[in-house]
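Report on one structure; see the data block that follows.
Only one protein chain is missing from this complex, and each of the others stays in its spot.
Each chain carries a letter (A and B) given by its place in the written order, and its residues are counted from 1.
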Amino acid sequence: MLVAATAAVLVTMVLTLVRAVLGPRLYNRILAINMFGTKTVLFVALAGFLADRPDFLDIGLLYALVNFVATIAVLRLTHEDDPLLEGEREAR
Amino acid sequence: MSMFVLMNLTLFGILAATAVTISRLRALYEATMLTALFSLVSASLFVLMDAVDVAFTEAAVGVGISTVLFLGVLALTRSREDVTPRIRQWPARVVVLLAGGMLVYASQDLPRFEGATTPVQVHPVTDVYLRESQDDIGVPNTVTSVLASYRAHDTLGELVVIFTAGVAVLLLLASSPGPGRREEGEGPAELVLADYRVLRVISKLLLPFILLFAFYVLFHGEYGPGGGFQAGVIFAAGFVLYGLVFGVDGARRVLPRPLAWAMIPLGILLYVVLGLAGMLLGGEFLDFQGLRPGDPQAGQHLGILLVETSVGITVAGVMVAVFFSFASRRAAR
Partner (left out) sequence: MSASLLLDLASSASLLVGSLFVLSGGIGLLRFPDFYTRIHAAGLTDSAGAGLILLGLLLQTPGWETAVRLVLIVLFMLLTGPTSTHVLAQAAGRDGVRVWRAGEPRR
């Protein structure tokens, strides 16, 4: 069953990659890469159990963290000088 | 085909497809996000090859810090690449084919993966490090014992390289504002709209745990994947997250700039003092056995711990300072 779950996660990673390549504009790609990150966490956890190396879970926790930070970063740093920031300053 | 081969083939296929897409995309924000994906897949491949420390570092640096720095740079310049004129494409293709072809040709000479007669299996150095490290030092993670004790000189050199890179970036970016540029400190403004309340609450909630995770990785590096470098990067990633959500000013209230800048040389000083202490106690430079007279193993443990801490301090300082100097510049528009 572990093998089946790993295969399912790998297939989903490929599907997510297709969306990351296709996605019409930026937002679809951010979503796809965020999802790819969580699938990688699952892949690392499953691979750790398959290879009998539970240390891999530390890496999984790290991936979840950096995935989150990268998503927030791209959302914050793409709103450069558009009306959003002006609205933020006015809302203070 | 075994499961292992299938997994490797799938991941390499994803890697190749991502690389082709990155090279063809002219929208640079999307390309940067795809490089984050590239780093994630590379880290998964390292995990499959059982190189957990490398996977740790690749994920932390490649996805966490590199992506954020690239995005910070793109926020300062245009975000669409120009079309390369045809006449320049052909030399580029030739060079890529030649370089790639040479690499593929050279890789035919590498020893077979998992073969029984590869130098790693056969050469006596392997036994020396794997077995004697248990007698001399006694930590389960041989990578840490090699990095921090047997090859401590090398790690000092790497740390100085990181220090130099950080100082160079700060010299370039943290200069006084030129004519027409706004002053430092006007980075991403704090997200005060009510819509982002969830993000603000969650970020405040997560920050102490991220920093705690960094300390865990630092101290647990002797027993599992981790170590000083990864811990420093995770520490920096926590402050990067805080800075992204609460603005550079908010983050500076938590970690003031003088403190971040002071961390950069502090790690190296600690390292060198540690090495000199080894000399003063009767051994050589960076010989840790004398740190606990009568118990060389405990001395090595203490030495490794201090080495990892100093590496973590410098790396964290460099990453935080570089991120804040990127984030607090705005190009004159």
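Quick notes on this structure:
Here is the rule we go by: contacts are C-beta pairs under 8 Å (C-beta built on N, C-alpha and C of every residue); 3 or more make two chains touch, one makes a residue touch a chain.
Since we're looking at a predicted model, the values are computed, not measured.
When the missing chain is restored to the complex, the residue among B:202, B:259 or B:281 that touches it is B:202. With the whole complex as reference, residues 1-2, 4-5, 8-9, 11-13, 15-16, 18-19, 24-25, 27-28, 30-32, 34-35, 38-39, 41-42, 45-46, 49, 54, 57-58, 60-61, 64-65, 67-68, 71-72, 75, 79, 82, 84 of chain A touch the missing chain. Along chain B, the points of touch with the absent chain fall at residues 195-196, 198-199, 202, 205-206.
Just so it is clear, only the chains that are shown with their structure count from here on.
Across the interface of their complex, chain B is touched by residues 3, 6, 10, 13-14, 17, 20-21, 26, 29-30, 33, 36-37, 40, 43-44, 47-48, 50-51, 53, 55-56, 58-59, 61-63, 65-70, 72-74, 76-78, 80-81, 85, 87-89, 91-92 of chain A.
Chain B contributes residues 3, 7, 10-11, 13-14, 17-18, 21, 27, 29-30, 32-34, 36-37, 40-41, 43-44, 47-48, 50, 52, 55-56, 59-60, 63-64, 67-68, 71-72, 74-75, 79, 188-193, 199, 203, 210, 213, 217, 220, 224-226, 230, 234, 237, 240-241, 244-245, 333 to its touches with chain A in the complex.
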